[in-house]
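Please see the structure below; I have some questions.
All protein chains of the complex are present and in place, except for one that has been dropped.
When the chains are written out, they are named A and B in that same order, and each has its own residue count from 1.
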Amino acid sequence: MSLSPYLPIVGLFALAFAFALFSVAIAPLIGPRRYNKAKLEAYECGIEPTPQPVGGGRFPIKFYLTAMLFIVFDIEIIFLYPWAVAYDALGLFGFVEMVLFIGAVFIAYAYVWKRGGLDWD
Amino acid sequence: MAAEVLARSLAEPAVLAADVKLPDIDYLAIAPMLVLFGAACVGVLAAAFVPQRLRYRVQVSLVIGALLVALGLIVTVARAGRAVATAGGAIAIDGPALFLQGSVAVLGVVAVLLIAERSLERGGAFVSRASLTPGSAADRDQAEQPGATEVYPLVSFALAGMMLFVSANDLLTLFVALEVFSLPLYLLCGLARRRRLLSQESAVKYFLLGAFSSAFFLYGVALLYGFAGATGLGALRKAVQAGDGNTTLLFLGLAMLAVGLLFKVAAVPFHVWTPDVYQGAPTPITALMAACTKVAAFGALLRVFTVAFPVGAVDWRPVLVAIAIATMLVGAVLAVTQTDIKRLLAYSSIANAGYVLTGVLALSAAGVAGSLFYLVAYGFVVLAAFGVVTLVRDADGEATHLSRWAGLGRRSPLVAGVFTFLMMAFAGIPLTSGFTSKFAVFSAALGSGQVTLVVVGVLSSAVLAFPYLRVVVLMYLSEPAEDTPTVSLPGTLTAAALAIGVLATALLGVAPAPVLDLAAKAVQFVS
Partner (left out) sequence: MILAQTVAAAGPALDAAPALAAAGDVSVGEQVVFWILAPVALGGAIGMVAARNAVHSALFLVTTMFALAVFYVLQAGPFIGMVQIIVYTGAIMMLFLFVLMLVGREASDSLIETLRGQRMAAIGLGIGFALLVASALTRGLGAVSAQGLEEANRGGNVEGIAAVLFTRYIFAFEVTSALLITAAVGAMVLAHVERPKGMKVSQKERSRARFAEGSYPGMKAGPGVFATSDSVATPALLPDGGESDRSISRVVPARGLTSAEAAPKHTER
C-alpha cells in the first residue's frame, strides 16, 4: 500500500523526538553554571537507602480496579471509532444499536458508581 | 511535500460505504437470548440499587423468571417450526439450537435452585465480599454475612452466552459467545464461602487455561479465514467442498479450533483443569459447569463439525476418535484412584465427555440425536449428584473426602438412597437415564461402523462402574465413624433441585421416548 498518508505522522514523530533530544542536549550548554562549596561536595547520605519501601513496593489493589475500569471504557471507545467514521452510511439503525451498546456499558458504570468503585478511600 | 500530502488527505472526504445493507433480524427467534441478557443487565442494576435486604429475593426471582420466560419463548419458536439463520446469518435458530437452548434453560433453572440455596449454610455457598483477604480478621467477620448477589446476574450472563454459543453460525460470533459464558464462570469459581484459597486457585487455573484455549480457538478462526475468506459455517462448508483452498491452513485452523472446543468439553488431553476446578469451585457452580457448560460446548462442537466440515470428515475423524478413546479411558481409570467425591465426579464427567463424543463421531442423524439426549440426561444426573454433595457437611462445610462418607447409609438412608440411584444412573444400569443415553450414543456409533469406539466405551463404562459402586459400598457397608458428617436437611430449593434431577433421571430411564423423539426431530441444522 502507499504509505504517503502517514508521512505527516512520521513527521510529527520526528519533530517530537527532535524536540526532546534538543531540550536535553541544549540544557547543559545554555544553562547558568554557578558553583559553590556545598554544590561541589560529595553528598553524604548516611546509610544506604532501603531497597524497598515498606510492603515490598506493592500497590494497593484499588489501582487495579481503576485500571480495569479504564480498559472497559477504552474498549467501548474503540467501537465508537468505526461507528463515528461510517455514521452517515449506518443511519438510524447504527445510531440505535450504538445507543443500546452504550446504554449497556452504562449499566456497568452505574453499578460501579453506586457501589463506590469510583470513590478513592 | 508532507504538507501537500496532509492538505490532500484532509481535503479528500472519506468514501463512505453507501451500500451498507442492514441485516434482517428475526427478533422472535433470538428473543430467549435477549430476555436473558436483559435480565442479567437488570440484575446488575439491582445489585447496585435495590436495598441490601431485598437483593437476594429480587435477584433469584429475576433469574428464574427470565429462564422460564426464555424457555416459554423457545417452545413458542419451536412450535412455530422456524429454522432460520438470522442477524445477517451469524445466528442459526434451528432444531439442534432450540433443543440445546431449551436444555440450557431447564438445566439452568435447576442449577440456579442449587445456587440460591441459603438454608444449608448461613448466607449461602458464596462469599459475601470476595475482595477481603482469606483468613484475615475482616474475612472471619463476614463468615455469616449473606453471600454476594452479583452471582445471579453473572449466572444469567453465562447462561445467555451458552444459548448464543449453541446457536452461533459464524466462528466470530461463536468466539464472542465463548467469552461471554466463560468469563462469568471464571469469576464464579473464585467466590466460594469456605476454603477460599482453594476456590481462588481454581478460578485462576480455569482462567489461565481458558484464556489459552480461547487464544487457540481464535488463531484457528484466523487460519480458517485465511483458508475460506469467510468465517460463516456455511461459507466454510462451501469452501471445503470446492476444495481449491489451501489445505494446510484448513487443517491447522481446524486443529486449533478443535483444541478450543475440546478444552471446554474437557476431553483428554485438554482435561487437566477439570478436577482442580471442579473441586475448588463452589459446588453449585461445579454443578452448573458440569451440566450446562457441557451442553453448550458439545452443542457448538456438533454444529461446527456437522455444518462446516462434513466433507473433510475422513481426515479429522480418526484424530477425534483417538481423542474420544483417550477421554473415555483416562477419565474412567483416573476416577478409580480418586479419594475426593468432587474429583471423582470431575473424572467421571471427563469420561462422559468421551461418551458424548462417541455420539458426535457417529456423524449421522442418529448420532446427533443420541448426543443431544445424552447431554440432557447427563445434565440432570450430575446436577442432582452435586446437589447431594452440598448436603453432606460437617462444621467445616462440605465433607468431600470419600472416607468421610463411610456409614452414611445408616445415618441418613434417604440421602444415601438418592445418591445410590444417581450412581447407578452414572454407571448406566437399566431403568435409569444413564442406560438409555449410553444406549442411544453407542447404537448410533455402531450404526455408522465405529466398532472400536463402542468397544472402548463399554469397557470404560465397566471400569467406571467400580468407583461408583465403591462409594455405594462405603456408604452402606461401613460402620459410621465418630466423625461421619451429618447430612443437612435440604432447604426447599435444594430439595426441589434434587427432586427434579432424580425424577428426570428415572423418567428418562423408564419412558425416554418423548425426549428421544424430540431429539430425533431436532437434528436438522441450517446454515
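What to note about this one:
We take it that contacts are C-beta pairs under 8 Å (C-beta built on N, C-alpha and C of every residue); 3 or more make two chains touch, one makes a residue touch a chain.
Just so it is clear, the model here is predicted, and its values are computed rather than measured.
For the chain that does not appear, the touching partners among the shown chains are A, B.
Taking the complete complex into account, B:177 is the one of B:115, B:162, B:177 or B:344 that touches the chain left out. Among B:146, B:226 or B:480, only B:226 touches the chain that is left out of the view.
Per the touch definition above, the residue from B:35, B:74, B:164 or B:415 contacting the chain not shown is B:164.
If you put the missing chain back, the residues of chain B touching it would be 6, 9-10, 12-18, 20-23, 25, 30, 37, 40-41, 44, 47, 87-91, 129-132, 148, 150, 153-154, 157, 160-161, 164, 170, 172-173, 176-177, 179-180, 183-184, 186-187, 190-191, 226, 229, 232, 246, 248-249, 252.
Against the chain not displayed here, chain A makes contact via residues 1-6, 8, 44-47, 50-52, 54, 56-59, 61-65, 67-72, 74-86, 89-90, 93-94, 97, 100-101, 104-105, 107-109, 111-112, 115-117, 121.
One rule holds for everything that comes next: only the chains that are shown with their structure count from here on.
For this pair, chain A with chain B, the centres built from the Cα atoms lie 40 Å apart. Partner chain B is touched in their complex by these residues of chain A: 4-5, 7-8, 11, 61, 85-86, 88-90, 93, 104, 107-108, 110-111, 113-115. Chain B contributes residues 1-2, 5-6, 9, 14, 16-18, 20, 22, 41, 44-45, 47-49, 131 to its touches with chain A in the complex.
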